[in-house]
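Complex shown without one protein chain; remaining protein chains in place.
A, B and C are the chain letters, set down in written order, and residue numbers restart from 1 in every chain.
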Amino acid sequence: MLEILSVWIAGGLTLCIFSFLYGDNPVYKFAEHLYVGFSAAYWLIYVWHFTIKQMVINPIAARDPGAWMLIIPLFFGFLMLSRWLPEKYSWISRWSIAFTVGIGAGLVTIGQIQGLLLPQLRATILPLATGKWTTNINNFIIIIGTTTTLTYFYFSRKDTGIMSRFSRIGIAFIMIALGAAFGYTVMARVSLLIGRMVFILGNWFHIVKPL
Amino acid sequence: MNGNKKNFWDLINSISREIIYTILGIVVIIPLLIGIKEEVQISPAVEAAYKTIESLDSTDVVIVSIDYDPSSMPELQPMLKAILRHTFENNIKVIMMAFLPLGLPVGTEGLEEVAREYEKVYGEDYINLGYRPGDRAVMIDMGKEIRNFFRTDVNDIPLDSYPMMRDIHNYNDIALIIGLEHGRVGEFWIQYVGSRYNQRIVLGVTGVMAAETYPYLQSGQIEGLIGGLKGAAEYETLIKKPGFGLTGMAAQSWAHIAIVMFIIIGNIGYFMTRRKQGRL
Amino acid sequence: MKKRVPLLITFITGFIVIVSFFVPHRPFGALETETLIWYSIILGFTLLIGVDSLVRLHTRQIRRKKKGWWYSIVFFAGFFYCLTIGIISLIRTPNPFQPGTVFFYGYETILIPLQSTMFALLAFFVASASYRAFRARNLDATLLLITAVIVMIGRVPAGHKLWTRLPGIANWVFDVLQMGPMRGIMIGVALGAVAMSLRLILGIERTYLS
Partner (left out) sequence: MIFFLIIGFSIVANDTPNDAGGSILITTYNIPEGTQKIELYRLAKGDTIYEEAGLIPPRGECEDVSVVDGVEYLYRVRAITEDTFYVAETKEFISSSPQWFNRTRITVLLFFILFGGVVLVYIELAKKNPKGLFIRKLPALDAIDEAVGRSTEMGKPVLFVPGLEGITDAGTLASITILEKVGKRVAEYGSRVIHPNFDPIVMTTAQETLKTAFSEAGRPDAFNKDDVFYLTYEQFGFAAGVDGIMLREKPGAIFLQGYFYAESLILAETGYSIGAIQIAGTNATTQLPFFVAACDYVLLGEEMFAASAYISREPRLLGSIKGSDLAKLAILCLIGAGVIFGTFAVIANNAGNPSYLGIFNRVLDFIARGNG
């Protein structure tokens, strides 16, 4: 019984959202607000269960030797709440913002250099004299694609000369990459639609095999 | 003559939104209703993923990470099932974990379903570690000791009570990580685990992410890439076990043709009216 | 106090994260994962702020009877429903985020259909935009659309029926042709991100404090 009820609710909400195809309307707005309200509370439960309970309460309760250090994030966390105070005090929340910005910036620096820039640079240094001529050509295209794109995003240059010509090839390559991404994105959206349709036809009305 | 022509192009230019929506709806629903089966061609990226898993020994242990939630289920759930069928078929041991809390239940569902099919025993052939928050922190620490974050499995039972986990401590004991991704976690696997611990990784990603994941495949930072529902269908073909991926392929195919037709018709209309305006 | 202290905090935390990457020696080596956990905890508090501002916004809407205020009531209905089942599940079960709890039941019947349908809608919008707006208006857009069409057709079974070599071409587009420029774009973005992070750590970039 509960099963059937839930499928009908889910199905009804699915249709509410689909009604957006015929413009913004009260039914859609209803579903949208329900979504926002529900997910807001959902994240509250999430923070309690996974952040506060597992990362703060459990280590303290278990008397982990390093638990005292949790004072630091808790201190900054509570400072964040100063946003609720009048403007005279709310600037204190900047301290905690600064803290997260600092960690984020540090991580980005390291992660991007070690995980992306260096390995991707290495992977572009491809020899052009391998045994197979198709590999040679493909390697060459990869090298040209990468380098001309980088030239296109080289901004401090004049609009004439060799760099400019390379950058024109670069933009053609960029368009091809964007086209490929476009194709794959369309594919993804269609797949999700298929998923929803199978839900309606299968789980709801039992006409086809459910997901 | 000229008048007729004008009318035709005007017509072409003025198909209403509703008609477009209806056409797309129909081309998706009909193949599902009829249940058309399609064959798919295998791409090198998916084949690489397949071969990587195929090359593993039965003593090997892989991590399957559920880094998507139900909103991407149509694309990634078929992939998960296909991969699990492959690993269980080859008697490879599986450790499941999740970096999205809401991915865990869908992942668990898939894992249990496939484990039943192959009569695998929990704790001996596979284990479910569950979800832990703090993605990057967990990943980095797992390089030292998995138990730093996962003292217990998803059911709160200590890892050491399971035979398959006894000798497994960190990435040295993991043959391969298979990440199923719909967000940034896949990048974290590559940047924080692949680069630091020299760990082999295979990713299954949503279509939206696929194009930008290819550079990681060519650079060898990942050893295989399964993209979108099509990727899942390819994998199902490779292991010869059709699932939702192949079921959806006909609808996918028809919808793509419809969209391509829309682009072509729209552009023909655009150029014809532009030519006319130029002449006038 | 208002500007200097935050700048100092950003500098110190950023610096510690970077140093702990290079220095395995105590206390730095272990600090990296530690700071990541702190990061998650503080983000938890940030979320509290976000939820609070939503609640306030809708309270205001209802109190002032603004146009469409009854949608705000729907907001609260969803909010309190989820909160209630969440708390019940927290009390009754060790983990509410598991199948079988009331919380998960609510999630499955409400959040999943709403969320996944939102994105399924986009398939329709793509179709409509394909017909009405995606134009080969210049060389750039033409190249983009041609590649998109090759990929869309070549990646599905229909492509193989149309021309047996089309799937191969689509694969080659991904493995070779688009790979280089995609890498170039990624390198550019990464350099920009690192430059930005450096500016943040060194206090040159302060917009976030205004």
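The criterion applied here is as follows: a contact is a pair of C-beta atoms (placed from the backbone, for glycine too) under 8 Å apart; a residue touches a chain by one contact, two chains touch by 3 or more.
Bear in mind that the values here come from a model prediction, so they are computed numbers and not experimental data.
For the chain that is not shown, the touched chains among those present are A, B, C, taking the whole complex. In the complete assembly, the contact with the undisplayed chain comes from C:F119, out of C:W38, C:F76, C:F119 or C:W172.
Residue in contact with the omitted chain (choice from C:L111, C:L166 or C:I185): C:I185.
Across the interface with the omitted chain, chain B contributes residues 59, 145, 167, 172-173, 198, 208, 212. In the full complex, the hidden chain is touched by chain C at residues 18, 21-26, 29-30, 54, 57, 118-119, 121-122, 125-126, 128-129, 132-135, 137, 140-141, 144-145, 148, 185, 187-189, 191-192, 194-196, 198-199, 202, 204-205, 207-208. Looking at chain A, the residues touching the absent chain are 20, 23-24, 29, 32, 36, 101, 109-110, 113-114, 117-119, 121-122, 124-130, 143, 146-147, 150-151, 153-159, 164, 174-175, 178-179, 181-182, 185.
Keep in mind that, in the parts below, only the chains that are shown with their structure count from here on.
Measuring from the averaged C-alpha position of chain A to that of chain B gives a distance of 15 Å.
Contact of a single residue of chain A with at least two other chains is seen at positions 21, 46, 51, 55, 107, 112, 116, 120, 123, 142, 177, 180-181, 184, 186-187, 189-190, 192-193, 195-196. Annotation for chain B: residues 21, 24, 28, 71, 73-74, 101, 131, 133-134, 136, 210-212, 215, 218, 230, 252, 255-256, 259 touch two or more other chains. Those residues of chain A that touch chain B in the complex are listed here as 21-22, 46, 50-51, 54-55, 107, 111-112, 114-116, 119-120, 122-123, 142, 177, 180-181, 184-198, 201, 207-209, 211. By the touch criterion stated above, chain B contacts chain C in their complex at residues 15, 17, 20-21, 23-25, 28, 38-41, 43-45, 70-71, 73-74, 101-102, 104-105, 108-109, 130-131, 133-134, 136-137, 140-141, 156, 210-212, 214-215, 217-218, 230, 249-250, 252-260, 262-267, 270. Touching chain A in their complex are the following residues of chain B: 18, 21, 24, 28-29, 32-33, 35, 71-75, 77, 101, 131-134, 136, 187-188, 190-192, 194-196, 206-208, 210-212, 215, 218-221, 227-230, 244, 247-248, 251-252, 255-256, 259.
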